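Note sheet for the following structure.
Missing here: one protein chain of the complex. Every other protein chain is in place.
Labels A, B and C are assigned to the chains in the order they are written; within every chain, residues are numbered from 1.
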Amino acid sequence: MAKIVMKNIKKRYKNSDSLTVKDFNLSIDHKEFIVLVGPSGCGKSTTLRMIAGLEDISEGDLLIEEKRMNDVAPKNRDIAMVFQNYALYPHMTVYDNMAFALKIKKMNKSEIDLRVKEAAKILGLEEYLKRKPKALSGGQRQRVALGRAMVRNPKVFLMDEPLSNLDAKLRSHMRAEISKLHRKLGATTIYVTHDQTEAMTMASRIVIMKDGIIQQIGTPKEVYDRPVNRFVAGFIGSPSMNFISATCSDTALKIGDFTFTIPEEKIEILKSQGYLNKKITLGIRPEDIHHEPKKEKNNSNTFQATIDVSELMGSESLLYTSLGDSTLIAKVKSTNIANGEKVTLSIDFNKIHFFDKDTEEVIQSTNQSRLIAIS
Amino acid sequence: MERTKNQQFFIYLGVIAVMIFTLAPIILLIIATLSSGQDLNSKTLHFLPSHWTLKNFTDIFTAESNDASVPPFMQALKNSIIVSLSTTFLTLIIAILASYAISRFRFKGQNGLLMSTLGFRMVPEIALLIPLFVIFARFGAINNLSSLILIYTAFNLPFAIWMLQGFFRSIPKSMEESAYLDGVSSFGVLIRFILPISLSGIIATGIFVLLASWDEFMFASIFTSTYDSKTITVAISEFSKRGMVNFGMQITGGLIASLPPIILALIFQKFIVSGLSEGSEKG
Amino acid sequence: MKKLLSLLFVLVLIFVTTGCSSGNGSDGNGKVTIRVLSSDDFADFRKEAVKEFEKENPNIKVNFESVAYDQLHDKELASFNASGDASYDVVDVDEMWTAEYADSAFIQPVTDKITDSMKKELVPASLNITKYKNDYYGFPMFNDTYFFYYNEDMLKKAGYNAPPSTWNEFTEMSKKLQSKGITKGPASAWGWGASEGLVGYFGEFLGSFGGQFLDNNGKPVFNSKEGVQALQYMRDSILKDKIIADASTGYNDRQILDAFKNGKTAFVSGWSFYWNELNADDSPVKGKVKVGLVPSANGSEHKTATGSMYLAVTPQSEHQDAAWKFIKFLGSKKIQKEQSLKAGALPVWQDLYKDPELKKNHPALEDMGKQLQYTISRPSLIGYNEFSKDFQIILQQVLLGKKDPKKALDEAVKKAKSASKPTNQ
Partner (left out) sequence: MIKKIRPYVYLVPAFLVILCVTLAPILYSIFISFIDLTKNVHKLDNPNLWSFIGFTNYINVLKDSVFWSSLVRTIIFTVVTVGFEFILGLAIALILNEKFRARGLVRGLMLIPWALPTIVNAVLWKWFYDADHGTITGLLARLGFTDGYSNILSHTTSALIAIMTADIWKNTAFVALILLAALQSLPKDIYEAAKVDGVKPFQRLFSITIPLLAPAILVALIIRTMEAFKAFDIIYIMTGGGPGGGTQLLSFLAYQQSMVFGNFSYGAALAQIMSIFTMIFAVIYIRIFYKDRG
């Protein structure tokens, strides 16, 4: 519905030397569902609040539908926002909460009624319209907050950690509902969260931030498969990627006392970037480590591991072990491996990532990096 | 959104207006205490005295020697300090115990108790003046600071209990439950957990009680006639004789009497505001 | 925390016990302690006198307490109903309260203790204030009335060598003072604000017009012809002749003193303490002021209203003799003379007005003594305070031109009648 462009946006708070948001550039297309994700204090909420107009933009331009919005009051930006604590008006009923913004706009009563009832229907709030927020459960309140945003038919939805106050089950339920709602309404949505699962499941594109700087922008698959640095790699995916110190020669990869044979093209990458025989950081996703029940010794990609802890998660198990001097987590098909048991694990070296030990940037072939730059 | 220059201007304008509204009378009061009798009694409108003098202050503390009709001001000051401090301590101790019971235990007549406590605040003090005088006179307890302390304590208790139970209620129960599991008695929980946590609320309540008992006049004026028992409010009212008011003495005494509560209010300003807001959230 | 709490307990205990010890315990050893509740009038002098009395009577101890005059009546009323240390042996009584106190037996008749020589030698007006029905209830402590002060300088400028003797002369002289511009504005201001003073001032006019508040049977009669004339005169002076500042209906006795002291007015009627104020070092009219007799009308006496007080013994006193001894001591010629010398009070003994030492000390003493021959007291009614409050409103309505004097006084007399009904004991 709306195209939003942010050019070189910076945020500096009074009484602070450093920038909270440093040079933020992002172009958001119609109907996109953008998720800003990152650890707390990374500037994602500040960015959202700048888009909403609740914070001043220190430098740079914010364009919505090609109009500069920096100095436009929040109410004139045609946005709606859902807050973490819902920010429902405690003294008003559910109906009044949803109708309030429309009443302020002096919309006629029947139109308000129509919109509120429709939103209530979509959100399943029809029975609760006469209640005060106090008399609602957390999920219901969350839906009222959504409804309050919906009735305004805004060009842009802004959501600031809207699910973080809900319990796990409700959260995954609401996640699906918001996605469904987005598909139905098709409004451009900018969503802030610190939870990578929400980002992965809901976003059309994810913006990963750290210390006020965008680390990577991409579809969930892109950021998962091709993280640009160790931070993104570690942040996306659960459990987190394993990082292991290693050295690679022409023929083999050495991790601690173990030596592995890895695919040619992987060695090529290291060779082309000049990392042969240098210490690098190896990134292995837990799901790329497999359990080999048949003890085939001396296979080039297997190693013997003592399992410190084995966690049964249902269909999968998490195995905690160590390789070299690092801890390693493997996500394997459900097994009944006991703690302390010795097993054979294999690593899918086609899917490993290399990171520079110092810069923590990903090590990749030149054409690959070009590919990422384009996206 | 940060404020625009315009908004900024109006806010400062508002702040200045508030300050003028608040401080102008006080500043005039202070100036008056530093003025001579002629300046105070001259008819022309003036804001600054023709010459500054500390005579009013020296007079008020030496009043006894030259005019016995003026109660020795220092004695009255001392009486008021004794009465209001004792009242505050006594009220707080009794109210803390009672509010702890009301906010932490479930027992019969709990709500009725709280409501009727509040009800006592609604009775006009004048209704109690004669009965209390008769009762206290029968026990020979007139002209006695202890009597005033007891009366003020009773008057302030409902308010103090009502405030404190609000604070106590806002403390999560889980914390004391874990203390119970560690074997702490209920009194121990009160002393070691409830009190330190609600300290700002207790201080706020204490300030309110202190100011109220410092302020009281009606009972003090009827219950005290000796210099040993007259409080400062009575002393100030007695600077006026039949048809003649010694404004110089009266306002100088007034300024001195105002200093302790004002200083306390300034020192504990943060506690009072935060204490009140904590209480109002849960109260 | 526990330590802190116990500290608080100890502190409270200390305060409470010090509070207790400051209460008045009576001590044994055959020594008698009498408790005296006095107004702040001459309280500083009385304190000195107490010391003298205790020296002369080593077996009597006097606990002397003084409160502001404004609070005296209320405190006494409370204490009469109290026992223990709240009750007093000796109380200070204003003349208007006699009926109220006597009727409720709050004070003890002392008729048998008033000797013939006392009756002969005391200024009659001062003994009279202690009388209710046929009994005396105490001993007068000082004399005070509304004296008539005039600014001799101003009068001379206007061509007068003597103060006005009649109210007509008063009007005439005031007009001349005003027309010659000797006074800017009205020649006098009166304390006719709605307070007790207004009733006193009405009494001054009532008396000097030849009227009286109560007849010999104690029946209110101040709505007589003289009464109406007096009130009419007060009203006309403000509204018609404009010789009295119209702001008078809002003034108290301090404000009119200020106006006179600053040379704004030529006459003022007020208490004896004005004299010292007017002759203080910072007074612009120092040495220019004289005391004359209050003018009169209808050829009647130059009467003025009294405002004196006396000490009385309470019936619950266990030391009546000691109490009376103390009162008599304060009323004795010796102490009365001292009181005049040190505190400027007007003595209650006639011959002290001729005492050369006193005359030297107080130049207006003789003039004031003359005025004391002609007095009228406010009606001592059982419900005086209630009556006075209503009467003030009624009088003000007349002075503001909202009510007819005759009708107003009829109404007031009705109020006075109901206020003189005894309370059932």
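Brief remarks follow.
Following the convention adopted for this analysis, contacts are C-beta pairs under 8 Å (C-beta built on N, C-alpha and C of every residue); 3 or more make two chains touch, one makes a residue touch a chain.
Remember, predicted model here, so these are calculated numbers, not experimental data.
Touch, as defined at the top, links the missing chain to these shown chains in the whole complex: A, B, C.
Among B:T4, B:T62, B:S178 or B:Q269, only B:Q269 touches the chain that is left out of the view. The chain not shown here is touched by just one of B:L40, B:M74 or B:L195, and that residue is B:L40. Checked against the full complex, the one of B:M19, B:L54, B:M175 or B:L199 touching the unshown chain is B:M19.
The set of subunit C residues touching the chain not shown comprises 70, 73-74, 77-78, 80-82, 100, 103-106, 193-195, 247, 249-251, 255, 258, 383, 385-386, 389, 392-393, 396, 423-425. By the touch definition given at the top, subunit B reaches the unshown chain through residues 1, 11-12, 14-15, 18-19, 21-23, 25-26, 28-29, 32, 40-45, 47, 93-95, 97-98, 100-102, 105, 107, 113, 117, 119-132, 134-135, 150-151, 153-155, 157-158, 161, 186, 211, 214-215, 217-218, 222, 232-233, 236-237, 245, 247, 250-251, 254-255, 257-258, 261-262, 264-266, 269-270, 272-278, 280-281, 283.
Even with one chain removed from view, subunit A keeps its contact list with that chain: residues 49, 52-54, 73-76, 79-81, 83-85, 87-92, 100-101, 104-105, 132, 148, 152.
The working rule: only the chains that are shown with their structure count from here on.
Relative to subunit C, the most remote chain by averaged C-alpha coordinates is A. Chain closest to the overall centre, judged by the mean of its C-alpha atoms against the mean of all protein C-alpha atoms: B. A straight line joining the Cα centres of subunit A and subunit C is 92 Å long. Rounded to whole angstrom units, the spacing between the C-alpha centres of subunit B and subunit C is 37.
Chain contacts: subunit B has no residue touching two or more partner chains.
The multi-chain contact residues of subunit C, meaning those touching 2 or more other chains, do not exist; every residue touches at most one other chain. Remark: subunit B residues 37-38, 41, 43, 66-69, 82-83, 85-86, 89-90, 93, 130, 133-134, 136-149, 191-192, 195-196, 221-222, 225-229, 237-238, 240-245 touch subunit C in the complex. On subunit C, the positions that touch subunit B within their shared complex are 1-2, 5, 8-9, 11-12, 15-16, 18-20, 22-24, 37, 39-41, 43-44, 46-47, 63, 65-71, 74-75, 78-79, 81-87, 191, 195, 197, 252-254, 258, 262, 282.
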